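Note that this complex is displayed minus one protein chain, with the remaining chains in position.
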Amino acid sequence: MSEPVKNTLLFVLVGGLILLTGFTQSWNAAILILNMGLISAIMAIGVNLQWGFAGLFNVGVMGFVALGGLAVVLISTPVTPGAWSAGGYGIVLALLLGAATVVAAVFVAQKMSKGRMQTLSIIAILIIGFFVYRAIFDPNAAAVEAIDPAIAGNLGGLNLPVLLAWPAGGLLAAGAAWLIGKTALGLRSDYLAIATLGIAEIIIAILKNEDWLARGVKNVYGIPRPAPVVGYEVDLQNDPGFVARAEWFGLDAVTASTLSVKLGYSLLFLIVLLMLLWMAQKALRSPWGRMMRAIRDNEVAAEAMGKDVTRRHLQIFVLGSAICGIAGAMMTTLDGQLTPSAYQPLRFTFLVWVMVIVGGSGNNFGAVLGAFLIWFLWVQVEPIGLWLMNLITAGMPDGSALKAHLIESAAHMRLLTMGLILLIVLRFSPRGLIPEK
Amino acid sequence: MIVVEDVHKHFGGFHAVDGASLEIQKGSITGLIGPNGAGKTTLFNVIAGVLPPTSGRVFMDGEDITGLPPHELFHKGLLRTFQIAHEFSSMTCRENLMMVPGAQSGESLWNTWFGRKRIANEERALQAKADEVLEFLTIEHLADHKAGQVSGGQKKLLELGRTMMVDAKIVFLDEVGAGVNRTLLMTIADTIIRLNKERGYTFVVIEHDMDFIGKICDPVICMAEGKVLAEGTLDEIKANEHVIEAYLGTGLKNKDKLEAQT
Amino acid sequence: MDFLNALVALSNFVLVPAIAYGSQLALGALGVTLIYGILRFSNFAHGDTMAFGAMIAVLVTWGLQAAGIGFGPLPTALLALPFAILGCIVLVLITDRLVYRFYREQKAKPVILVIVSMGVMFIMNGLVRFIIGPDDQRFSDGARFLISARDFKTLTGLDEGLAIRTSQAITVVVAVVAVALLFWFLNKTRTGKSMRAYSDNEDLALLSGINPERVVMITWILVAALATTAGVLYGLDKSFKPFVYFQLLLPIFASAIVGGLGNPIGAIAGGFIIAFSEVTITYAWKKVLTYLAPESLEPSGLVQLLSTDYKFAVSFVILLIVLLFKPTGLFKGKAV
Amino acid sequence: EDVKLGVLFGFTGPIESLAPAMGSGAELAMAEVTESGKLLNGATVTASRADTGCIDNGLATSNGERMIADGVAGIIGGDCSGVTGAILQNVAIPNGMVMISPSATSPGLSTMEDNGLFFRTAPSDAREGQVMADILNDRGISSIALTYTNNDYGKGLADAIQSSFEASGGEVTIVAAHEDGKADYSAEVGALASAGGDILVVAGYLDQGGLGIIQAALDSGAFDTFGLPGGMIGDSLPANVGPDLNGSFGQIAGSGGEGAEKYFAMAEAEGFDGSSPYSPESYDAAALFMLAMQAAGSTNPADYGAKIMEVANEPGEKIYPGELAKGLELLAAGQDIDYVGASGVELIGPGESAGSYREIEVTDGENKTVNFR
Partner (left out) sequence: MTPAHRKSGATFKVAGGPFLIGDTMTGGYGKGPDILHDCTISANKGEIAVIVGPNGAGKSTAMKALFGMLDVRSGSVRLDGEDITNLSPQDRVIKGMGFVPQTSNIFTSMTVEENLEMGAFIRRDDISQTMEQVYDLFPILRDKRNQAAGELSGGQRQQVAVGRALMTQPKVLMLDEPTAGVSPIVMDELFDRIIEVSRTGLPILMVEQNARQALEIADKGYVLVQGRNAYTGTGKELLADPEVRKSFLGG
């Protein structure tokens, strides 16, 4: 079987699985899988850009996804009345002072000649800066957090259309990635990995504990939808015109409204995915991509051949992270809420990695395919596991302890089945389903 | 053209380069010889910006280039090859060459999306050039082979080929000859001479093959234990007893015995 | 007296817990670092391997307890340990045969093995929960304390108590012995050296007559022993719960990396660094300072550099700083 | 007729050890009703379980959709407040499905726009804080150190305890978060000990970080009495900690002993731990669904949704666990009932539960109810 035929078949297969969900379960479930699949595909493209193209081992995906989510809150939610005057300006001032402290320390580190004097000045700057920062920051943050803590307690956002939050999420993630890249990109493979992993944890810690920012672990609910493409089901159900159109399709109002909302998201996500895929693909198949592969293969030689490895690494790290940020913003929009404790490395970093590797790292289409397939499995292996358990226990008498135990454990079979499928795919296609050429 | 001023490079307590000073004349092909571990490669690495010197300065055309990163030196026209081949193993041999020239417009992301025409033209020219170099190195049949899967000598050839993709001012060759067939090496020698004559490249060549050195190099510098031991024409060097003792030796001891046997 | 009180308070809340936690991390990190050093991949299944080994120990301990067999003041689980290690060895060897060997032969990139190990992690994860369930299990017995806070107070007459748990003491001792043995084994014995040779250059090891499969097997056996020991000691000290073993993975990796991946000494050092940074940076110095400072200067606040919310972040910041100045960890690990 | 009820809890993930007892609780109620044969002329009720992962919004909403597709008549869940919000907004409201959560206690959920589709059997954390402060004051405690599990539940509860206690003149020496499922709590205990206080209030979970904190605090002699909010009340805590816990006290949502005790006994007969957190609430959530369906004579959420408040609150005959058949009969006869259940259910407005509290003190290694509030 030729390459393109095989690849098309693989995509058809995954498409078929989703369609099958539609036929056997419900179209809502199917399209939901599709939507999360689209978002996952975007994350996978981001990771693939970094790993597949440039060999950067970023396991801080979660952090950038979370920053995207933060952007949604900061852009699209309404401002909390009184929060800015209560302490918002103070917080900003404190943050600026904090940044100034770091800049000053770096400046001293670069400009002053090495020695005890330099070390002492740096330490002095950092310590004084830290206490000044805390002195301004703490009371102001407390003031903001005191505003109606059960439902607000944060600064709120800019009340802008939520679609703007997507690029903003990308920018926020890019900014963070730039800072991280500047400091950590010199590290090699596994060391970079743990550094990014740690930074992601730090980002989540901030998100969880800085209530004034986005309510911390108390979550932000009710994020607006990207109207008019995506409306609210209840409104649609109350719109006689819509109900009439639904009837014309032979659908009841509830199904039609839920489907139309989900399809609205699908459309938006698909546009973003196709755009990014096109860009990634063009980049890969250009001298730029060639240069990146060269850097991935052998940094020392690439450097000797005039390629600015550090800059290029930074570039691709920022780009890949920005893409993850965009995906994160999209996901928070889809969820309609920001849940900081939902950001777990297993789900947001390693699952995305699994997608890229199973799909085929270094190949954009592979990454996209992997994303759809793995997400499908992540959702659907649970019923498969339950089904398996039911099958196994079918012969056992009702009420037997073993049977109860087995059925009880079905939820854990999800992880087990997931692992099994992962191993099977990688066994028969160790370089991924659509390997790099 | 290149002036090395009292360069030291220490690894822990070990002085790999220990106060080397030398000058490379513009337009020359300078040979750099010396026993294994004399510090030749280390000195190259210091000049080429791979390793920061412990102390000392390096100047190129009067400009202090100490500590500049390799990629900047590349753009100043300073190229080097590696003693242990550093091919881009998952790329084809042709791509290994095509990636070399700097300032390709296709290396800007923006152009990959919005400047496709220009890139296509540039690529065509680059490919022609790369194929020419491959042909010269007698490995044109490997153009589409992954560079990681060619023979040891072929990797060394690729290594040399990369320096031929751009107009360099000065090229540092670290044992291009090791592992390269001698007949081919002589052709390479001819090319080096041609590049030197026609394009005005300056070369600095580390090599242990005296025939090769003899064919192309003047002057020759001999290093030992991190210092410059002797400097002069090859004949002068060959006659220098320190050099003989430390480096050249006096030939096979068992040779006559072997001959006596047969 | 006040000085002594301050010292004891500091030991009780900072030194002793940090040393014990550090040893626990170190034991886990040793396993991770060994796999990394010799088989050259980051094993994400390590946490669940620990859980699996510990689970067997729990089951055997229960059996022993039911049979009325004990180990005096020491926990019965120590008697169960050899069985648990054996069980764990069987599991990892089967896993290697069924899973990892294939990729080794394919000479797959390390990252593939990392992902594969995640698959293994999922499976072990399910297996453990399947057998023993997701709940907390207690299996410690014997004397809980070497010295308890209350006893210490009556003994010394100080205001502050110092508590040392038996499990803490055992952990520290075992960690020290394990690293010494491992170090000796890798650097001094023929088999150990052949393992390092294999990790360095597999093909060349082959050419030297080293049997790669044997090296791999010995590595897994060591890893299983270490993982089980670490898992059991941890379980004795806190409690056995599958999810926590998974959560341990992150600090364990952090320890291994800060010390230098592939380096046993580094793993130990890394464990202590992570543990100490978690405990000290977020420690509220109020109590200690109150003892030390004259009345008039007594601190009014908590004198806490950062709130404990950020303890995890702190250890990662320390890790970052270490890596920025020593890019392959404190003790020069390797990078694949 | 077979009525399907969705049971949507975090069977995997951070609260995987709580979820089984919750699921069993819900299913216990269903089995009771099915056996009675009194629901809607002999309808059977079956549970359809799915996983939320507790923190995985994507998984939770997907599974919610799948339940809808499965044709469930109501969803018992979610468990953690985060995913509950996500399911509510993305699945329940769009599909007009009723949700009763037994455990999502975040105050944020009270104000969420829910079209009258969201209810919960556990009171919001804001209320418990006030109760705890009262208990502390009554016991003459003037200063506390406070640690909470770092999620919306713990944070909300800690906020509530702190503000109520400080308002009544108490001192909170430190408020420190702890993450669940972590390896070590020495740092937290160190900080808490240093700050000092009469007792340590642990707003966490009894088999999660909360246990670890108590254990470490006792071992190091930092505190010997603990304040235990609802998440910390359960038989396993005194069992795990041992006699050192004696004298510690706290409160848990729940009406007088009667309902709860009955439920615990029923659960024990079924072979699971009914006192596991939110297990009673889960039983109640399932019961409310079925009672409301009976009252409306329909399994359509649009019909029975409005009845949930009615069956849960006065007036009417009080219904306890094990008496669901009686409740169904009364409803069938057109009489009012006031479901009390295992946790003393009382709903105040959509998405808000009042609930009363049992004051608990640990004596002789057991949780003893000493008072009601």
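Worth a mention:
We call the chains A, B, C and D, going by the order they appear; numbering starts again at 1 in every chain.
FYI, a contact is a pair of C-beta atoms (placed from the backbone, for glycine too) under 8 Å apart; a residue touches a chain by one contact, two chains touch by 3 or more.
The structure displayed is predicted, hence computed values, not measured ones.
Judged over the whole assembly, touch between the missing chain and the shown ones holds for B, C. For the chain missing from the display, the contacting residue among B:61, B:167, B:211 or B:235 is B:211, taking the whole complex into account.
Residue in contact with the omitted chain (choice from C:98, C:143, C:181 or C:204): C:204.
Between the chain not shown and the residues B:32, B:139, B:173 or B:234, the one that touches is B:139. Residues 104-107, 190, 193-194, 196-197, 199-212, 334 are the ones on subunit C that touch the missing chain. One chain is missing from the display, and on subunit B it is touched by residues 11, 33-38, 40-42, 83-84, 138-139, 142, 149-154, 156-157, 175, 178-186, 208-211, 246-255, 257-258, 262.
Note that only the chains that are shown with their structure count from here on.
Chain centres here are Cα averages; for subunit B and subunit C they lie 49 Å apart. Chain contacts: subunit B has no residue touching two or more partner chains.
Counting partners per residue, subunit C has 129, 133-134, 307, 309, 312 as the residues that reach two or more other chains.
Going by the touch rule set out above, the chain pairs that meet are A-B, A-C, A-D, C-D.
Within the complex formed with subunit C, the residues of subunit D that make contact are 12-14, 16-17, 20, 150, 173-174, 176-179, 181-184, 186-191, 193-196, 207, 211-212, 215-216, 219-222, 236, 240. On subunit A, the positions that touch subunit D within their shared complex are 25-26, 28-29, 32-33, 36, 149-151, 208-209, 211, 215-219, 221-222, 233-234, 237, 254, 257-258, 261, 331, 334-337, 339, 341-342, 344, 347, 375, 378-379, 382-383, 386, 408, 410-412, 414-415. The part of subunit C that touches subunit A in the complex is made up of residues 36, 42, 44, 99, 102-103, 106, 108, 111-112, 115-116, 118-123, 125-127, 129-130, 133-134, 250, 253-254, 257, 261, 307, 309-310, 312-313, 316-317, 319-320, 323-324, 327-329, 335-336.
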